[in-house]
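The complex is shown incomplete by one protein chain, all other protein chains being positioned as in the whole.
Each chain carries a letter (A, B and C) given by its place in the written order, and its residues are counted from 1.
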Amino acid sequence: MDQLAAREKLEQDVLKGLRRPGKWYLLGLAFCTLLFVNALVLWGYQASQGLGVAGIMHPVGWGVYIANFVFWVGIAHSGTLISAVLYLFRARFRTSFNRTAEAMTIFALMVAGMFPLIHLGRVEIFYYLLPYPNQRNLWPNFRSPLVWDVFAITTYLIVSLVFFYVGTLPDLAIVRRRMTGVRARIYSFFSLGWTGSLGQWKQYSRLYLLLAAFATPLVASVHSIVSWDFAVSILPGWHTTIFAPYFVAGAIFSGTAMVIILMVPLRRTLQLQPYISIDHFEAIAKILLFTSLIISYAYLVEYGLAFYGHNQVEMELFRYRALGHYSVLFWLMIICNSLVPLTLFIKRLRRNLAYLFVVALLVNLGMWIERFILIVTSLARDFDPYAWGTYTPSWVEIGITFGSFGLFFMLILLFVKTVPVLSMSELKERL
Amino acid sequence: MMTQTYQYEEAEAFLSKLRELLQSGISQEQLELQLPYHLPEVEQLLELRPGPLRFFALTGGLSGFLGGLGLCIYTALSWPLITGGKPIVSLPPFLIIAYLLAVLFGSLASFAGFLLLARLPKRDNLLEPSDFGNHFVIVVKGEGQ
Amino acid sequence: MERREFLQLLGIFSGAAILPGCGDDRSASKLVSYLVPPDEGVLPGEARYLPSTCCECPAGCGLTVRVREDRAVKLEGRPGHPVNDGGLCMRGQAALWRLYHPERLRHPLRRDADGQFQPVSWDEALTLVVEGLRQARQQGRANLLLSGRTTGTLAELQQHFCQQLEVEQLPQFEPFSHAALRQAYGILFAQPEVPHYRIDQSDLLLSLGADLFETFVSPVNYARQLSRAIKQDDFQWIHAEPHYSLTGANAGERLILLPGSEAALLCFLLVRLDAADERNRLPMQLMAALPASSLEETARLTGLPKRRLEQLAKQLRLAERPLLIVGGIATSQPQGLQVALLAGLLQQRLGMVGNRVDFSQAEAYASVGSLHDLERLTERLEQDQVGVLLVSATDPLVQAPAALDLKQKFQRAGLRVGLCDLFNESAQQFDLLLPLSHPLESWGDAVPRRGVFSLLKPAIAPLYDSRSAGEILLEILQRVGQQVQNQSYQEYLFNTWQQRFDQQQLQQFSEQGFLSLPVSAVPHQFRPEAVSSQLATTQAATATAPHLILTPSIRSFDGRSSCLPLLSELPDPLSTVSYGRWLSMAPTAARKLQLRDRDLVRISSGDWSAELPVRLQPGLAATVLMVQGDLLSEAPLPTDARSGELIRRLDGVRLTKLGGAVALAILSGSSSQQGRGLIPDPVHTQEQPLEQTRFYRAHPHKDYRWAMAIDLELCIGCGACAAACYVENNVPVVGQQDHLQGREMSWLRLAPFYDDAGRASFIPMLCQHCHNAPCEPVCPVYAAYHNAEGLNVQVYQRCVGTRYCSNNCPYKVRRFNWWQHQRQAPLEQMLNPDLSVRDRGVMEKCTFCVQRIRQARDRAQDEQRPIRDGEVLTACGQSCPTGAIVFGNLLDESSAVYRLAHSHRAYRVFADLGTEPSIYYLRKG
Partner (left out) sequence: MNRLILIVILVLLVGFPAAALFLLYNLPFDNRDPAPVQPIAFQHTVHAGKMQLPCTFCHRYVERARQAGIPSLSLCMSCHRSIATEREEIKKLTSFFEAGQPVYWSRVHQLPDFIYFSHKRHIKGGVLCATCHGEVAQMEVVHQVRSLEMGWCLACHRDRGAPTDCTTCHK
């Protein structure tokens, strides 16, 4: 087949995804939207009644909401890892995933960004957190990790958006060419009049490299900063130096799993098998396996530090994690995060997409639980034994959690129908 | 000399023609190239220099870093409140803010530089799109045009 | 004082002066003018402090009422008052809830033919009473007046009333009547009274069952006295009881007796001590009447080791000024009267009577009856002999033992007239309800013990169309022409006082709110001959286990205060249960039945049974089960035939595990401190903490650095501080549901920590105002920061509610407003206007009563001087009955807090975390 025909076929194949949606798509979209709207209603209820409608209490002041926040920020990470870090390392398999992964980063960050607002006692004055001149002559406290979070998340979201948008520019021009009517004009507007001239490509490639360079440290820093929310505190189980690398590894672990969760069905329904090969999935699976090992190592180290260090408060906490009120969750987490991924050492399993999909689902379940355990147990058993308590999420928190998944998948579904899920201009290089 | 347009379906043919044209003494200013995807070989042939985009990034990044640090220090001093026994100007946390703003401003400045240097958005093309699809195109402009 | 001056004093409350900023809605946007200017010294927006007397229990503590804008907003113990000298217990603190109780009766009510209550005017209501009295007399039925313990002028007025109107005054009704005690003292010394115990003059206190800190006669007074006694080096305190009380938890040593063995113990001690000394021996005849009490037998009966028994006798013998107090559970049992008699004999033998057991200052219990009187009342009711039954300021329907079935028989009185304050279930059993004014709205006086006069003076104008008992009785008398027309009760009182006191005393009485008059010593006569016959049956019948003991409650007294929401909100000191009822049992016994906290059990005795959740109580004897009496008022408790005391023990009860658990609000997460040294082991008293290494230089403090010292040796865990904090700082009462979810709002909590032997130590935990506070740097908006005077400030208006500060607080003393807490009208009138009411979504915590610091600074600035040591009293420290909490400026080397902070006993909780708290605890020993 000659090159031109191959390129044309690629465009046709990829743009098939943008056709009029089918029944199942609409049903899925409606379901996700419903979950999200439900969460909005619950949030409104919570905002009017007070945080009492959530299950959080004294001493567990942070619960499911912050677990969700950490989880979704974590999901965001592998998007940047795939698009920026692997770009710098020239990993070829990245082109199969990078567009979806970048979109995932943005959507996950949008979802994550909602949770700090949801968990505020007085969301109506969230603007106190922003540094802007005001009549009160007051500024936020830059010594607070929560302000670091505000900056980290905003920076990460904006940089990811720019990165994503720049990457889609050439593809938007292709879509414009292949569309007619109003849709063509809309795509035309967003493609900024991209023609593919050498001058544009020249600047484009340089910008892409620069943005990748800017985004790469964010992979390490943003989740480090999120981890410092916990690590700079004084609590047993939180106040530990391994948190930053441990969180980053965990973020990549769960994010990679989410990429698998998204790409396996996409590849099938959009018939992208020619462009995304099993080899590519295997490469991703190896990342999953590797980060799982790091995570397991971190679990071991935490226990080792606590018990070898013989700090009473730490020992009690880690005993409680494994054997206390949340022990079932703890062991489920160990199974999902440390044991199940070990099966990926077997090549046959690693190349089996259905199996990989199931492992990825379990990994994400496990990682969500990890955040829950980590946040809740440390608060439930800290220094003063009189103030120990147990936390059970309320239906409001659970509803909002499901709503966050609803919002995420709603955005992914909308993305699939509006933007080419593969980077055509990059794939053309590979043809 | 009249303006000439060459269209190719394959990258190799395009590149050999381009090489041929360059050897025949046609200056870079006379060439207008359209590509369906980024071909690094073209830049090698034309011996393109890195260009000024780097400086946008550097300026943005530096101003973000200094601005961030300045913001933190200024606000902390404008109403000095002690928290946790830490000094009013606590550099470690302020460096985090400075670093993040460096990344943010650097990225945004690079993007702005890109738009400027690549002359985007292109108004003509916004309204009346025209491109050459998946073809490689070389336009050799006539002298004096 | 002249009559004119006195009446002028009244003028303040005549309602002429409406002060700005009253609690109604429109005042928020309106300024209200005075009609006439207020009296000199009354400034708008500034607090006034008026004397009064607490009427929440019979102890009669002196009060200082803080009044803001014509609203009483805080009660404090009155310094110098002979009963409480500044301290006030949690029930006293909660008394404001009775004043502003939403269920207050607002006007007289009369039950109509359909059984519905209809409002009537006072005129109609009193006419009905007069008419009823007349009719009953014609029918030959007796008119009766039953009241709670009443002293002072009102008691005289009651007598006068009864004489004039041919109403029979029944002996006053008190559930804790101390009848056995009084009867025994009557037999022994012809003094049927409760003496005043002078604990602070003793060097050895042996208390037997008497719950000195909870309900026994005058708890705040005893706590004050004990705190003075403990400060003497050689003071010893041994407490013996079968169950576990707060008093026992605080005694130097707590002896666990087998239930019902108090008499045996006393018998043994009496025989031993009588033999030890040749002088003043008790008559042979009397000693012969005592049952044989060998060491072995006593050890078997009491369950105490022989060595300990001998040692106890020796301790008593060697003590120079021993004091024995019996009461509470020890006298509310089948041998109650013997216990009281034997104790009296021991007191006589060891020379306590007349000095440390002081009858000249006897507590005013003489006119209180016993359950026998109530039994007689039910008999007369059954025989339809009762015409009008006036019940004044007491609630026999709830508090009489279930066995009497008073509620049923009560219906047979001709006309049931209730003088009560709340429209609760027992109020609805009356035909005619006359709303009583709260003591803070009324004039009056109280004589809690002989020679002590305490003033009641209205702090606010009555909220409703209510009257005080005195006003009602006086008006009825006037109606039948037995009293000077148009004389008000105030004038009546004033006349009485003028007759009783001289000018100087009167002046003192009205200014300081109390008066101590010298009392003549009462010559006591010892009548051993009367005792012998009573002692014959002393030998204890061995009771069968397990025993259910119904204890008094520090929170509700005998149940009368359980209607005050604050007291349900505050946890029981020993079990830390707030809402609901529970059965305390020993961990060992629970393990046998595989019971854990909150597991449901059924407890039964005869036909009666009740279902309760279990709460493990370390240190409780394995054969003893414990429930607070007012939570199990339906239990079939018998009355002691001889003393008329309620027997608060059921023997041989059956306990069945029901399976399943119920939600019970247990506030403590752990009864052990898990070896974390919040309260250091006294063994290691000499260890000095290492000097902290600092990463950053310590920040400076200018003129003041506020700090607090809490002496754990003095802290008795009574919870008065926590109660005071609630009232002072507008801390919301959130209710059972939030407590079950761990969302109590208390700024100050008392954590009981038990060691392996079941000994309890208490530590008040509140914001430590750390120098390097972990809560501060994590706040994104500077809502938590450290000010120049060392306060850890929380700016509510700035708080966005991230709760990070609470997470990062190692002491977990920050409280989050999960809701917009509502206060049912008119409870919002109790709010302290000196600090804001926190909104939903805001973090709050102890401020070291910054409003009081502000007030002191304002005063100091006016006088151009620094704030004096002791000028700022935090609400908790002010209320503490033992004075365990001291507040002041750490930079002032002459201050009390500086001295205590540099004591060898001082330590700081979790010092190794480097938070450098501003609260110094003083360890025991």
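By our rule, contacts are C-beta pairs under 8 Å (C-beta built on N, C-alpha and C of every residue); 3 or more make two chains touch, one makes a residue touch a chain.
This structure is a prediction, so every number in the text was calculated from the model and none was measured.
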Touching residue (missing chain; options C:Q236, C:Q820, C:Q851 or C:S903): C:Q851
Which of C:F117, C:Y244 or C:Y785 contacts the chain that the document leaves out: C:Y785
Touch criterion as defined above, residue of C:E46, C:E103 or C:E611 at the omitted chain: C:E46
Residue ranges of chain C at the interface with the undisplayed chain: 18, 20-21, 26, 29-37, 43-46, 785, 787-789, 791, 793, 795-798, 834-837, 850-851, 854, 858, 861-862
Hidden partner chain, residues of chain A it touches: 125, 127, 130, 132-137
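Please note the rule applied: only the chains that are shown with their structure count from here on.
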Where chain A and chain C are represented by their mean Cα positions, the distance between them in whole Å: 58
Averaged-CA centre spacing for the pair chain C and chain B, given as whole angstrom: 79
Overlap residues in chain C, where contacts from two or more other chains coincide: 774, 777-779, 782
Per-residue multi-chain contacts in chain A, two or more chains: 138-141, 143-144, 147
Residues of chain C touching chain A in the complex: 576, 667-670, 672-676, 678, 738, 741-744, 749, 751, 753, 765, 774, 777-782, 798-804, 806-808, 810-812, 815-820, 839-843, 910, 913, 915
Residues of chain C defined as touching chain B within the complex: 696-699, 771-779, 782, 784-787, 916
Contact footprint of chain C on chain A as seen in their complex: 49-52, 55-62, 116, 119-123, 125-126, 128-129, 138-141, 143-147, 150, 229, 232-235, 312-313, 316, 379, 382-389
